[in-house]
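All protein chains of the complex are present and in place, except for one that has been dropped.
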Amino acid sequence: MRFGEATNWRMETQLNEQIAGMAIQPSNPTEIDADIVFSALPADQAVGTEEAFAEAGFTVVSNASAHRMDADVPLMNPEANFNHLKLIDEQRHKRKWDGALVTNPNCTTAVLSLSLKPIFDTFGLKNVVMSSMQAASGAGYPGVASLDIIDNVIPFIKDEEEKVQRETQKILGDVGHSAGFNISASCHRVAVIDGHTEAIFIQTVRPSTSEQVVDCMAEFAAEPQKLKLPSAPTRPIIVRSEQDRPQPRFDRNEGRGMSVVVGRVRKDPVFDGVKYVALGHNTVRGAAGCAVLIAESMKSQGYI
Amino acid sequence: MRFGEATNWRMETQLNEQIAGMAIQPSNPTEIDADIVFSALPADQAVGTEEAFAEAGFTVVSNASAHRMDADVPLMNPEANFNHLKLIDEQRHKRKWDGALVTNPNCTTAVLSLSLKPIFDTFGLKNVVMSSMQAASGAGYPGVASLDIIDNVIPFIKDEEEKVQRETQKILGDVGHSAGFNISASCHRVAVIDGHTEAIFIQTVRPSTSEQVVDCMAEFAAEPQKLKLPSAPTRPIIVRSEQDRPQPRFDRNEGRGMSVVVGRVRKDPVFDGVKYVALGHNTVRGAAGCAVLIAESMKSQGYI
Amino acid sequence: MRFGEATNWRMETQLNEQIAGMAIQPSNPTEIDADIVFSALPADQAVGTEEAFAEAGFTVVSNASAHRMDADVPLMNPEANFNHLKLIDEQRHKRKWDGALVTNPNCTTAVLSLSLKPIFDTFGLKNVVMSSMQAASGAGYPGVASLDIIDNVIPFIKDEEEKVQRETQKILGDVGHSAGFNISASCHRVAVIDGHTEAIFIQTVRPSTSEQVVDCMAEFAAEPQKLKLPSAPTRPIIVRSEQDRPQPRFDRNEGRGMSVVVGRVRKDPVFDGVKYVALGHNTVRGAAGCAVLIAESMKSQGYI
Partner (left out) sequence: MRFGEATNWRMETQLNEQIAGMAIQPSNPTEIDADIVFSALPADQAVGTEEAFAEAGFTVVSNASAHRMDADVPLMNPEANFNHLKLIDEQRHKRKWDGALVTNPNCTTAVLSLSLKPIFDTFGLKNVVMSSMQAASGAGYPGVASLDIIDNVIPFIKDEEEKVQRETQKILGDVGHSAGFNISASCHRVAVIDGHTEAIFIQTVRPSTSEQVVDCMAEFAAEPQKLKLPSAPTRPIIVRSEQDRPQPRFDRNEGRGMSVVVGRVRKDPVFDGVKYVALGHNTVRGAAGCAVLIAESMKSQGYI
């Protein structure tokens, strides 16, 4: 079967004919001819299948949640923890495989952790409270029923808060260590197609002003930018000064969906820190785009 | 001109013919024959007009923000601070009025402060972080443009966060005193017709568990319930145990729009407190319904 | 299992506890103790099951499409074809049943046929063109994916146009005869929760003006009104004179969802007839409410 027949294509760009013509193959390492395998398997099916590919020598970049918290599996948001790639060496040594298994974060975590990275590096983080307004596309297709979301908000996304809380700590921590701050998330679904909006309240270890936080975010660049990786946005974090931005419909495609757009950076009276709003494209920065950037990062470091 | 001609009626209930036939009168105390005046004036026009009515002996219950923080003006959310009515005595004495001027809270504050009241009474409050997902009707008509909210979130509502932060403190404090906890709000507009949803994270003064917080909310009743005031809901706070409630479309009309519906009460890892989601009907509990309940409360205490 | 456990209740009214406590029973005539059976089975499961109940002596009122076009099965929209009830006598005689099988129309047909009835009776109908804007609830739950309908229109509903075209003819025709006009439908799904809106263009047999059409619709009443059946709306068709009505959110609950609301009756330049917009609640007039009114109609005529 061809991909064009197997898929129910629901994108605003038309399906490319060459891609539509690609043959669907079983998820079996012996039948696949590829250097890199991108896994979008459901979590329960990812277990076993992904390891089998890595053991067979494939580089597996996975969007599944199954292995994200495994101690020897890098959980990569490249601008936030490029150095975690070195965990691949340990993984290969320990598991005695030539391939590799690397994961990308949950979509909400991808946006949050990237926005926090320059603040964490500059001021340290003590407490993070995050309340999300997430897009319907995060639930896949058909996903969220229209009868559930038109004129409505769903204040629950299964396992999402737990993922955000633990993954953010792993990404921002040193290899093998949690970042060690407190974090609390409340996750909600709203009537938006693409783009997760997050209201973030933080307490830093060292004193920080809104201006300082804006500056460290706006100036932030990391290895993917320095290496000019093809999918790396010029500016990983774009800070807007308008009082009513970011907004999903107008900002989600910044950096071809790879930039996080931040706005409303202002003083927070509870933490004597700052609060701000961050937005990122959940299926690009939060999924497929991040996976591709991970593969580019791995290639740049000789892991592929 | 008749009310039916002056208004662009945009409600899901049809306009009552008797009300449609009422004559529009100038906002002049000498031309109005009434016991109670409900003010829905814009803040700048409320200044002066509302005082003129109170001075002329009218009981003014105002939905305008202009006088909410005036020291001798009660800011009433009746189940949360019924005892603040006594401030009317001071107001009358000081201003030498026979009438009175009482205000209701901002819509977001009305929901938040009611949900916090039993927790505040039982455990004390140290820190409150609130992130809202507010309905379009909060901006009036025509209000929010469809081009701004379809497939979008607007992460800004003018002056809203400041109102929520200060009004909540006045309502929950003793007469003349702020409640004295820290509070931070981030306010956002979503594609919902009616019903404000709020993600709330709290730290209590005395230790509290999720179960204890659920219990004190579910059992909460106040003077309006004891006095069986006509607009008082049987249960001011309804706690739901489903993992995905409250939701605006399904819960906003509870208690004829006067109940706040709470769900997802769970442990908060940042504050070692609880987090929960609260929902209330912004134009009923958060505006007109609250104003009527205030008037009923005043009448019950002999102020009208 | 109890109904409250079996159902995923997605209504704006809370599930009544008594109903929630009712036991789910197999669809087997020998295990059901009831006078009337309302069938909401999928079309393929309705075949056989519905007949088994009717044969066992039950009165079956079905919302399924399976038997609507059967020659000896009444397809009832009570105000439009009350006299079709007499087909039950033929059905019982032919099938040797004590029970009966009666069907209600497709939701779009229910609205269209009721709006056409007084025009058909007064002026005759030669041509009918109908273009619909249908609510998501018509597809059931979960039904229409939010990713398919937010910021979108779906210009296709499987089998809907065929149903509308043939069912309307059966309802408005004499017993056993098609009504004999030409009819063409184009059916579309829009981002509305409840309420089907239909743009209707008609050519009458005898000359008709907009005013005459408005009059015959506004004055229309039929047997359910004369018999004051409990579910019959006082006015089956409500004609509004505002230039921008009917609208689903504001008009769908008229007559407790049983009235069809018509507006914009105006001259049609193609047919030298009239065009108008009709709206009805698809899950009340177009489904459950119509089924109950059918049962009430049957009882009034001694068929139950």
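The first chain written gets the first letter, and so on, giving A, B and C; residue counts start at 1 in each chain.
Simple rule for what comes next: contacts are C-beta pairs under 8 Å (C-beta built on N, C-alpha and C of every residue); 3 or more make two chains touch, one makes a residue touch a chain.
Keep in mind that this is a model prediction, so the values were computed, not measured.
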item	value
Hidden-chain contact residue, picked from the options B:56, B:69, B:150 or B:288	B:150
Residue touching the undisplayed chain, where the options are C:101, C:258 or C:277	C:277
Omitted-chain contact residue, chosen from C:7, C:165 or C:225	C:165
Positions on subunit A contacted by the hidden chain, ascending	10-12, 14, 150-151, 193, 249-250, 253-254
Interface residues of subunit B (partner: the chain not displayed)	10, 136-137, 141-151, 191-193
Interface with the undisplayed chain - residues on subunit C	127-129, 131, 133, 150-156, 165, 182-184, 186, 188, 190-193, 197, 199, 201, 243-250, 263-264, 268-271, 275, 277
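By definition in this document, only the chains that are shown with their structure count from here on.
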item	value
Connectivity without subunit A (remaining chains kept where they are)	one piece
Centre-to-centre distance between subunit C and subunit B (centres being mean Cα positions), rounded to whole Å	42
Rounded Å distance, subunit A centre to subunit B centre (Cα mean)	38
Multi-chain contact residues (two or more partners), subunit B	150-151, 193, 249-250
